[in-house]
Every structure is written in structure tokens, then in C-alpha cells.
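For this depiction, one protein chain was excluded, whereas all remaining protein chains were kept in their positions.
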Amino acid sequence: MTTTVLPRVNYLNVRHGVASWLLTKDHKRIGIMYLVVVTIAFFLGGIFATGVRIELTTPQGDFVSADTYNRLFTMHGVAMVFFVLIPSVPAILGNFALPLMIGAKDVAFPKINLLSWYIFVIGFFFTLAAMVLGGVDTGWTFYTPYSTVYSNSNVLMTGIGVFIAGFSSILTGLNFMVTIHRMRAPGMTWFRLPLFVWALYATSLVQILGTPVIAITVGMLALERALGFGIFDPRLGGDPVLFQHLFWFYSHPAVYIMILPPMGVISEVIACFSRKNVFGYSFVAFSSLAIAVFGFLVWAHHLFVAGISPYSAMVFSFLSFAVAIPSAVKTFNWTATLYQGAIWWRAPLMWVFGFIGLFLIGGLTGLFLASLGLDVHLHDTYFVVAHFHYIMVGGAIMGFFAGLHYWWPKMTGRMFSNAAATLAALLVFVGFNLTFFPQFILGYLGMPRRYHAYSEEFQVLNVLSSAGASILAVGYTLIACYLVYSLFKGEAAGANPWRATGLEWKTQSPPIPDNFPETPIVNEAAYKYSEREIEVA
Amino acid sequence: MPDGVAAHADPHGPASATGFGAAGHHPALQHHFQTLAQQQEAATLGMWIFLVTEVMFFGGLLMAYLLYRVWYPAAWSEGSLELDIRLGAFNTVVLIASSLTMALGVRAAQTGAQKWTVRWLLITMALGFTFLVVKFFEYREKYLLHHIPGPNFEFEGPHAGQVELFLSLYFGLTGLHALHMVVGFSLLAVITWMAHRRRFSPEWYTPVELSGLYWHFVDIVWIFLFPLLYLVDRARQFG
Partner (left out) sequence: MSGHISPKKTYYVIFGSLMVLTTITVIVAFINLGALNFPVALGIAILKATLVILFFMHVKYSSRLTKLICGTAFFFLMVLFGLTLSDYLSRGWFTAPGGTAGAGTQVTIGPPAPTEGEPAEPAEEPARAPEP
């Protein structure tokens, strides 16, 4: 085995100094910059979650007041949804890997890409300011009229932060769409694209069509709160449920923004580490588009008990069942990919296994909630909380870590400790299940969400949940530790440490600023694991 | 080179063997694009996708309008009749005319008629500015009549609350539209200056084209806002 060394010139060392980063147009540097901000947001969201879980270890509301508790879970939601889950895979991994995977020098609009990052940071600062000033207590869903008229918290400031951050998402989606349409290398036809790219395309569709609606909705909320314009005000004849319709028109597709890119990661990693082409490539590709489109047709399942028409509810219930189908298609195809594959037990695959099991549970429990009769009992209970955490943390975050570990050698040129990474994956998996599985039971037993005090009978399960959360925290901290350590002490990775197919593995690690010394020409399919040996470097 | 990926000479040089575009280092060509045509197609596609986001952005307000129009036809009638149809119609004519002059300006840039590009763009800006001036007077009148929703709102009649809803949406929709006009106006100012400095040619006039697309979009929004806001019940069915 030849010893690999770090390439002498790469995108990380070609220019030095803070200005070279803050004024960069290199998509790879921008991806790293997003990683920094998202990590801070994740840490903040985690602190709020810690506050929530500490309070919930005892049935009485004795750690914080009810008002403070409302602020804690709200800020947890706002930080995690808008500043971690939405940007994580697209803005970090997508920014880094997309141009590489299609053989381009950069995204279509590099300056807009940088602007996206600045807009994200400004939005984050507004939200941080709101947190520092005392937070918001409306729930991340900002339902009216509480948020517009009665809440005494920093709704406007948080709304402005979310509004601004939304434009970052829109511009990233726009950039990616044009990049995929127009910047593919010669020979890279649509059906030779890696499935991660298909996933990013579908995500961009959702970002472009959905985010503007929440932008204007938050705008209307701000007008009502700041200027007294009454659009949702029942005292004028306005309808608070209209806010919910408009809010969820985005926020439901938003969950597909959060899950589609990690699903794309899963496709990439599962093929590489079972040494097999993804089963049913075109089905997986089209299922991404189907999820994006169908995802826009189901939003009122969040309004089942808000007073909507039962006939409309039936339609949305049916559509919510239908949207599960393309996700199921993916899951079957991933399983078929693993079947008779040569499993290579490396850290990225550990996250994939975690994802598949947990996403399955999260997705199936979504069907419970899509059933009208069940939802009447389960709405606003911990069952819902468990459901979406299984998808968001068990699914999206694990998918993110799978991708981070997969592309880490490409991003940094370094390998991390596989043993530490496997341990972290195990800790997160165990911690996650201990935290959130009891919550399904709690919800089934009737414990409502967003309450800082609860009946005695729920305590044991709550204690289990809080214990699990502490294990989760250890797992996440461990990831940060060994990844940072690898930056200094990790062995050089070489161009293709995972012996993967894909254009990004055909250039050095870390890549040169322009990605490829010469524009690649593509004349083979996206995955070639089943066919032949692949060069290591 | 590894299998499956062939080397390819950098196309930024003179016409390569694969005929990958004889862009010849046009000064406007950005380095991450292969050819000027690719860059222009990407830019146009980008602007179209941006306009899609704008459609959905206005869409939220329009949804609110739609619902309340169905619920409160009488209030919608009263509110609409408070608006000055002459100013609304005048503004509609002005804005459509500005779309014409914008289209003619893009055409002038396409055909290399530099002086006419500048002239048409200036006329478009003047028409846009006229629109905004009229809007200012309309808003001022509303302010003086205490028709601006909020704590100082005053309106006589049984549907005062819902008329306030109508006016909230009136100001929301036309205000958002006016904001877009201001952005468009600033954009045109920049483009006009660039045209004045002879930056455009039949080979490259992308910024003019993109500004045209944006300006036409803003016109289309007003084409809908005018009947939706000013023409609700001119035949006075709801009294």
C-alpha cells in the first residue's frame, strides 16, 4: 500500500486569511462556512432541548416556569428547523459536492451562493437577538392570534430572522436548479446523474415553490403584529385557520426539503458500501420528484383538528397516504441494493443502517397520524413529537452524518478514526431510541405536548427519554471531537479512499479550487460498483 | 486518467477540436462557464426561476384576498368603491405602456441600437416613476381619510371590520407591488447607465433581457391587482 500524502495545493490552502474566506466564491469554502454556522445552531438547539428534557424529568413544573418552558421548546424548534434541518444537507454537503459530482467548476451563480450564506447568517443573528432578548413562546408554528396579538415575546424579531433565512434557502435552491440544468459536464446526461443530484434537484423545486409562501405569511404576521393590519384577526372577521393553511403550505413541503437530500446521501453511501449499483435507479430518481410534487398536496393534515371541513380532511388524509408511496419505493430499493451486496462495514454505512430503520418507523407512524380517526386522539400529543423526531433526527440528521462522514475525506483530505465514528453512530442510535421511543408510548397514553408539567403516571417514560437525551449529547459531542481531531492528525485520504464511483472521487482530496484540472467527459452510468474494480487514487 | 473519464482541453482557448464554443474570452464571460451562450442561458433560467418564487410570494396574499372576497362580498364591494378607479385605470395604462417601452428597449439592445436602448429604458423608468407618484397620492388620500388599517382606522358602516380586512390586503398587495416597482426602477437605473457606457451588444445584452423579464412580471401582477382591487362592484350589486 502506497502512502498517500495531502496534495500540495488545494482549495483550503490556496489563499489564506479571513478575507479570503468571507469573500470567497468557491462553493467548497461556502459549504464549510455553512457547516460552521449550522453547527453553532445545532449546539444552541441542543441547549434548549436540554432545558426541555431537564424540566420533563419530574412531573411538576419545577425547573422553569410555564412561560419559560414555552420559550425553550419554541427556540429549540426554530433553531433546529430553520437553521439546522433546512440548510444542513443542501447548503453544506450539496454546496460542496454538487459541482464536483456533475463535473463543473462551481455552481451557476457563485456570488449569489456567497450572498446566500450572508443572508443565512443575518437571519441567524436576528433569531439569536430574539433569543438573547428573551425568546419567543408561541411554538415554532407561530399560530395566530396568539402570535399576532397576545404573546408578549419577541415574535417580530424571530419572524424577521426566519423571513430573512428563507431567502437564503430560496437562492440556494435557485442556484442548484440552474447548476443542474446548465453546468453538467459533457456526456453527463440526466440519467447518468448520481441520485444525490436528483435529490438536490427535487429539493430545489420545493425550496423555490414553497419558501416564498412562508415568507409572505410571516410578512403578514409581522404586519399584523407591528402595524395592526388585521389579516388573521377574528375581531375583524379574519380567520386564524387561514394562517395555519398558509403556514403549513410551506412547512409541510419543508419537511421534504429536510429529508430528500439525506435520502440522496443514503443512495450514494449504500451503493458504495454494499459494492453494488443502486437497485432501480430510475425509480429512485423519479420518486424524489414525486415526493417533491406530492409533498405540496398534503399540508392540511396538520389542521385536522383545527376546524377544517371533514370532506377536505378526507381528501388530505388520502393524499397523505399517497405521499408515503414514493418514500416506500426508495426504502425497498435501498434494501434491494443491500441484498447480495458485499457489505463493507465502515462508519458512513453505520449511519445508513440507522437511517433506514428509524426513517421506517418515523414514516410508518406518519401514516397513523394521516388516519383521521387516530389523529383526533394523537394530535398535540407526544406521539406526534416522537413521529417527527424519528424522521428529522433518526432520518435527516443521521443522513446528514452519513454524508458528512462519506465526504469528509474529500472535503478535508483526511481520514477520521473509524472506530470512534462507529462508536458515535452506536451511541447516537441507542441514545436516540431511548429518547424518542418512550414518547410514542407517552403520546398513545395521552400525554400532551408543549406542557411543562404532566401527570405522575408519565414520569418513568419521561425519565427514560431524558436519559436517552444525555446519551445522544455524548454521541454528538464525540463526533465533533474525532472530526476536529482528524483535521490535525488524520491520515491523508487520497483521491478515492472509499473506492467509490462518481466524478467527485476522480479528483484530488481536497480538490483544487476549480475542482478538476481538465473538464471531465462522462460516458458511463452513475454507478459502476457491480461492473469492475475501481481505482483507489 | 482513470477509465470512463476522458481528458478534455480547457475550452477557454481558441476554438478547440470539439468545437466547444468560440467564445474567445468575451469580457463578460465568467470563468466557471464554458461559453457565453451557456452563461446567458443560465442567467435567463435563473431569472425565470426567481419569477416563479415571486409568483408564490404574491400568491399567499392573493389567497387571503380570495378567501375573504368569498366570505365578505358586501365589505369587498364597499372597500373597492373607496378606491379611485380613474387613478387605478390610469396607472394600469401607464404600466402597460412601460412594458411596451421595456420590450422595445430590449429589442434595441438585441439589435445593437445603443442610443435607442438608453432612450427606451429612460422612458420606461419615467413611466414607472409616474406610477409610483400616483400611488403616493392614492396612499396619502387614504392616510388623510383614516383608511389605513391599524389603531387609527376609521370607517362608517356595518362592515367596518371586514372593510379593514380589505384595506389591509389592498395595502399589502399594492405595497408589495410598489416595493417591487422601486427595486425594478433601481435595476433599470443601473442597466441604463451600463447601456449609456456602451456595455451591451448583440452578443451580450443579458442584463437588459433579465431586467425586462422582471419588469414584465411586475406589470403582470398589476394587471391582476387592478381588477381584483378596483373593479369589485362597480355595478353596485352588493350596495
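Chains: A and B, in written order; residue numbering restarts at 1 for each.
The rule is simple: contacts are C-beta pairs under 8 Å (C-beta built on N, C-alpha and C of every residue); 3 or more make two chains touch, one makes a residue touch a chain.
Everything numeric here is computed off the predicted structure, so don't read it as measured data.
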Looking at the whole complex, which of A:L56, A:A185 or A:V213 touches the chain that is not displayed? A:V213
Chain A residues touching the chain left out here are 181, 209, 213, 234-235, 237-240, 242, 245-246, 249, 296-297, 299-300, 303, 307-312, 315-316
Residues of chain B (touch criterion as defined above) contacting the omitted chain: 36-37, 40, 44-45, 48-49, 51-52, 55-56, 59-60, 62-63, 66-67, 69-71, 74, 85, 89, 92-93, 96-97, 99-100, 102-104, 107, 110-111, 158-159, 161, 202-206, 209, 212-213, 216-217, 219-220, 223-224, 226-228, 231, 233-237
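The working rule: only the chains that are shown with their structure count from here on.
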Rounded to the nearest Å, the gap separating the Cα centres of chain A and chain B is 33
If you look only at chain A, which of its residues touch chain B in the complex? 104-110, 170, 174-175, 177-178, 181-183, 186, 208-213, 215-217, 220, 223, 227-231, 235-239, 242, 245-246, 249, 503, 506, 518-524, 528, 535
Chain A-touching residues of chain B, taken from the complex the two chains share: 2-11, 18, 20, 31-34, 38, 41-42, 45-46, 49-50, 52-54, 56-61, 63-64, 67-68, 71-72, 75, 149-151, 153, 161-162, 164-165, 168-169, 171-172, 176
